[in-house]
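Dropping a structure here in structure tokens format, bear with me for questions.
Only one protein chain is missing from this complex, and each of the others stays in its spot.
Chain IDs A and B follow the sequence of writing; residue 1 opens each chain.
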């Protein structure tokens, strides 16, 4: 079965991704609401929205970093720009998210064009530092002189005296998509389980599927091939008659647009925009997601984003009480010791776990979770076929 | 005129900190070829060594003071630091007051150790890996270190004072013949500048006049050749890493009275220090120092009200703007060699 210009394998792959995305509210709710394991459920609207939004952010970042190898430390700037664009459209036009999202993509593309045009004149660490410098400039300006546009530290939000010229009598008073209100949900109770189907989640999920499909097409296109060639050997490419600069710039702008869209969606779920979204730690986070999942692979960024956001949620919820519950069966001394040790990694110290994880992945598994999965799969295959791996090695190098 | 001198002075202390961090970054990059994103964390650890020492010195026990009573007439319980009872009240008070400078003595071995562990345990394995991997792993390490500090010391800045002797400000203007009080400059900032100058001078002298330093400089110029000469460069480079860590650490210790230590100060200074290194020229030690002071001073000029009213927001972006302009017009930086790290 082939569809949408994809190979059979990619079609299956896309269908699986679609199915998983649409069923997320059920899949992430494996434990009955009353059970003690319910704390590991993740089927909450705002968490699921974050999965989808950061998934989009990471998919876009992967087009730049994963394919070309250019490591940007400034993509949070586009995230912020996207959020501000959407909130401004709320203020001027009304709560329909569509004009805002369109503006977010356009404005972030313009920003990316400008920043990319300058930064891509250099490569390697210089490129990283240039992007970092631009993002920090945006962040600092958003906090200071651009306060009329960004509302400084308070953050940009909608006030009752805002124009909102398209707001009718019966228009919803929170973000909506032609009347479908984002923060409304349908709840479905089956037995002890409770599933929440949230409009906002499905809105972001459908966009995520769409942009995932686009990235799949880019990966398989001649453009994607050129980007991978840039990562491998720019010298050869230049002496093969290819001008690499416009290719990298196009990749930069596309990934900036993805980031702008993700930022816009954040403001679509919660009508707020703050400068902290532009801070370089936010850029670091998306780098982390892509590396953790597997840079340059299709599935990696989504896995990475999901993994980090899930564990962020779970780990930060774990407190003393929960820990006592877990280790209660142990003798007191050992219990207290384990709780003491766990303290480093859970609750507010979640970032410590994240940092450690990040180091471990870079050290031991530079290909990220996807590579880890492949290694395990290969090990199984080898055992089955008696060590005949000639075929796996001859596989096309196209990333999965 | 006096305003200009004041801004130059104001830029010196920040510039000193930039210069000290950038110096270490450049040493590590030049000798080991490693881009260390955890270098800011070393600066922060230094600052928290000072905080720790002050806390240790201030450890106290409760004692009933027979001569004082509280407002109900009961005998008053007072906190007496252990150091007071060990060394007498005068010496004890002096120790607590001078805890920041004293912390240097503690910071040097601590930072050397931290540096050795970092290099042997982690960085060593990344010599041959791409720069992107080095950035990423040290970035991960920086997060870990910063979170550990946050765990033990909390998220709020911790005020750590300079010794009382340096509490006031110096009337710098009257020295130069300006009217009194026209240029006031806090003593501690002057101390910091002098301290930085001594450390920088020390590092340069060490590299210039010792055999060890000569080998390291040769290694910075051409690592392979020096390796071919049969000189064990690895051991020296480990020591170099420790030295860079110590420089960042003492820079952090002495900076505590100027900026109350907080867990994210490392990252804040790291970003700026990297910009400084790039402006100075990747791999150039004099470049790092010169650019550190230059950018510190430029930043302080940009925060003058006259300039801010002319170009709003310039104080927020000046450093980055300079970096962008330098990178685009003179990619090797002010004093760097061409082609360093252009992959």
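Quick note on the criterion: a contact is a pair of C-beta atoms (placed from the backbone, for glycine too) under 8 Å apart; a residue touches a chain by one contact, two chains touch by 3 or more.
The rule is simple: contacts and distances are computed from a predicted model.
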Undisplayed chain, where the name is taken from the UniProt record, one of "Nuclear transport factor 2 family protein", "NADH-quinone oxidoreductase subunit L", "Carbamoyl phosphate synthase small chain" or "ABC transporter ATP-binding protein": "ABC transporter ATP-binding protein"
Contacts of the hidden chain among displayed chains: A
Chain not shown: contacting residue from A:12, A:154 or A:233: A:233
Among A:143, A:247 or A:358, residue touching the chain not depicted: A:247
In chain A, positions touching the absent partner: 5-7, 214, 217-218, 220-226, 228-229, 231-233, 235-244, 246-247, 250, 254, 393-397
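Keep in mind that, in the parts below, only the chains that are shown with their structure count from here on.
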Distance from chain B to chain A - Cα centre to Cα centre, in angstrom: 35
Contacting residues of chain A [partner chain B, same complex]: 69, 71, 118, 121-126, 128-130, 132-134, 136-137, 140-141, 143-146, 280-281, 284, 287, 291, 343-344, 348-349, 351-352, 354-359, 362-363, 366
Residue numbers on chain B that touch chain A, as the complex places them: 35, 122, 125, 131-133, 135-137, 139-144, 146-148, 150-151, 267, 271, 274-275, 278, 282, 312-313, 315-317, 320-321, 323-324, 327-328, 331, 341-343
